[in-house]
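Removed from the display is one protein chain of the complex; every other protein chain stays in position.
Naming follows writing order (A and B), and every chain is counted from residue 1.
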Amino acid sequence: MKKPDVKSFKTGLLLGLTLILSMLVFSGCGASQTSSTPQEGTDDAVQAKAPVEITNVSYDPTRELYVAYNEIFQAHWKKETGQDVTIVQSHGGSGSQARSVLEGNEADVVTLALAPDVSSLEAAGLIEPGWLNEFDKNSSPYTSTIVFLVRKDNPKDLNDWDDIVKPGIEIITPNPKTSGGAQWNFLAAWAFAKNLYQGDETKTQQFLADLYANVTVLDSGARGSTTTFVENKQGDVLLAWENEAYLSLKEHPGEYEIVTPSISILAQPSVAVVDEVAKSRGTEEVAKAYLSYLYSDEAQRLVGKNFYRPSNPTILKEFASTFNLTLPLVTIDDDFGGWPAAKAKFFADGAIFDQIYKQ
Amino acid sequence: MTRFIRQRKKNKVIPGFALSMGITLAMLSCIVLIPLLSVILSLSGTTFAEFLATITDKQVLVAYRVSFQCSLIAALINCFFGVLLAWILVRYRFPGRRILDGFIELPFALPTSVAGIALTTLYSDSGWIGRIFAHIGIKISYTLIGITIALIFIGIPFVVRSVQPVLEKLDRQYEEAAMILGASQSKTFFKVVFPEILPAMLTGFGLAFARGLGEYGSVVFIAGNIPYKTQITPLIIISKLEQFNYDGATSIALTMIIFSFVILFSLNILQARVNKVTKV
Partner (left out) sequence: MKQKLVSSLLIILGAVFIAVMLIVPLCTVLAYALRQGWETFASAIRDPYAIKALRLTLLAAVVTVALNTVFGVFSSWAISKFRFKGRQFLTTLIDIPFAISPVIAGLVFVLVFGRIGWAYSFLQAHHLKVVFAVPGIILATIFVTLPFVSRELIPLMQAQGNEEEEAAALMGAGGFKIYRKITLPHIKWGLLYGIILCTARAMGEFGAVSVVSGHLRGKTNTLPLHIEILFNEFHLTAAFAVSSILVVIAIMILILRNIVEYKGKKAGSEDVR
């Protein structure tokens, strides 16, 4: 009685394992049909002019920008080298996108919302040190800033940061602990208050505490906040990236207005080649060209049309009717001592942002 | 292994135990056990003191409470409506029954984020339903009530679909006998039907409750996410991950897994007891 039981138990174990493995193999085959074909020629891609494929892991509302940019880059690369290039796009929250690359999502280039997300890949050994200076302007080919989105005709008369901390004003902004992009919002407000109180940190912190006390919905991401404000009509003011505020205006013409405060921050999204992946795939050259061509005049104009501020000052001036170019912008390096310092001071567990809510 | 087989001898009549147990264990290990053990493995770099500090942080404690409170209430409401729905779907014939029946799985088919956005819009004070409640001064979206509503939404199929097959199989003879003997309808239900469906209901309750504890996508839009007020535990896990704090995230995740395991385990034991009592 015992022997056949052990045997059939083992048969069962084996059957179960075989099932799972065959599932993996089956689905793996299905997948490789789509992915391996374009990649086969990558090793000697340039010489052989075989088509090449690169993956751009980016953050959320950049898809339309990159769909348009991919077209002009493909044309440019074809003209330069005669090679066809396809670009696979990936979008999601900046932090989770960085994490997916760190966890094994093979990106040739990353174009993320803030430098620390790229630095985390440097720390993991995927990107070589010095990436920040690999491309112009701290490797940020386009920038943005933080503005207010208010309802039409600005009914609560909110014009600057000290207007929105008044009691009774309801603010919508994402949580800087779950949305990397929202850290710029916090820092912009901090810059204003620090100016106002001439560097008195206690008062500045109190200002931020007042501001976040007015926040009625602290969404996990920028898009969630926009929906809360625009679709569900919550709050009086939305703190948003300039390009996202313009997207809301475009989607709901005549319902909202953009207000630029007296001071804000230069939000610098970062781009970098993921060296480890590009090297192993032999795509370094095209990946590098992909990012550096973002600085070309043609690409810079495209950037402006997608409501990002071009980092080329001459082309930025062409968009003077769109952007408020007189708005003074503080920068993370000059005013906050760079990202590592700012992260540790404001956003680490138990740091200033947590203290604000503990009070 | 030998233990299983020895147990098998006690009820040696029905065949197929060893084989089905083998398949079950192989698949369970590959898909659930080994991945879960890697969570613990990945925590090997953390000291126990660090682990404890992470999981007992005040903000995290409040988040546990929010998650527990809302899922518990939602699961209880689902128990009531789930049994009610299963009952009317099985026992009554009325126009639109099939359509009603068809809608039950909807919460599973909608991606959680879409459900979350739709519910938030609906229950915010400018939404179709939220507006009515706003008049009497009740805010639903961005409060604990909103979280509870989202959890009711995602949990309802668990209860209905657990109870429904049992009800369908239930022999009506006993009920009819009870009625003939003069028992009232409600008495018949609670004395005859209810004990039969109780194990299934407990299963549904446990699943709805546990799912509520872990739910993220549909809740995150309707919760205000204000720390110390309407922040749910999965959100804290996300915020730890966002800072590349894998240890912190997995610590809290592990705590949640243990919580859910204990809840489900006690429910399963309770359910086995109930089963035994009703079978005697």
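By definition in this document, contacts are C-beta pairs under 8 Å (C-beta built on N, C-alpha and C of every residue); 3 or more make two chains touch, one makes a residue touch a chain.
Remember, predicted model here, so these are calculated numbers, not experimental data.
Undergrad: Need the list of shown chains touched by the one chain that isn't shown.
TA: Contacts of the omitted chain with visible chains: A, B.
Undergrad: Can you tell me which of A:A50, A:I72, A:V88 or A:I258 touches the chain that was removed from the display?
TA: Looking across A:A50, A:I72, A:V88 or A:I258, the contact with the absent chain belongs to A:V88.
Undergrad: Which candidate, B:L85, B:I147, B:V193 or B:A223, sits in contact with the chain we can't see?
TA: B:L85
Undergrad: Among B:V166, B:V193 or B:A223, which residue is in touch with the absent chain?
TA: B:V166
Undergrad: Considering the whole complex, not just the chains shown, which residues of subunit A touch the missing one?
TA: Against the missing chain, subunit A presents residues 12, 16, 19-20, 23-24, 26-28, 30-31, 34-35, 55, 57, 60-61, 63-64, 88-92, 96-97, 100, 102-106, 124, 221, 223, 226-227, 231, 244, 247-248, 250-251.
Undergrad: Residue by residue, what part of subunit B touches the chain that was omitted?
TA: Contact residues on subunit B toward the absent chain are 3-4, 7-8, 10-11, 13-17, 19-21, 23-24, 27-28, 31-36, 38-39, 41-42, 81, 84-85, 87-89, 91-92, 94, 96, 98, 100-115, 117-119, 121-122, 127-129, 149, 152-153, 156-157, 161-162, 164-166, 168-169, 185, 196, 199-200, 203, 206-207, 210-211, 213-217, 233-234, 237-238, 241, 246, 249-250, 253, 256-257, 260-261, 263-265, 268-269, 272, 275, 279.
Here is the rule we use: only the chains that are shown with their structure count from here on.
Undergrad: Could you tell me the distance, in whole angstrom, between the mean C-alpha positions of subunit A and subunit B?
TA: Measuring from centre to centre gives 35 Å for this pair.
Undergrad: List the residues on subunit A that touch subunit B in their complex, please.
TA: Interface residues on subunit A, with respect to subunit B: 1-2, 5-17, 19-20, 93, 95-96, 99, 102, 120, 175, 177-180, 215-220, 224, 227-228, 231-234, 347-349, 354, 357-358.
Undergrad: Can you tell me which positions in subunit B touch subunit A when the two form their complex?
TA: Per the stated touch rule, the residues are 1, 4-5, 8-9, 12, 17-27, 30-31, 57-59, 117, 120-121, 124-127, 141-142, 220-221, 224-228, 235, 238-245, 248.
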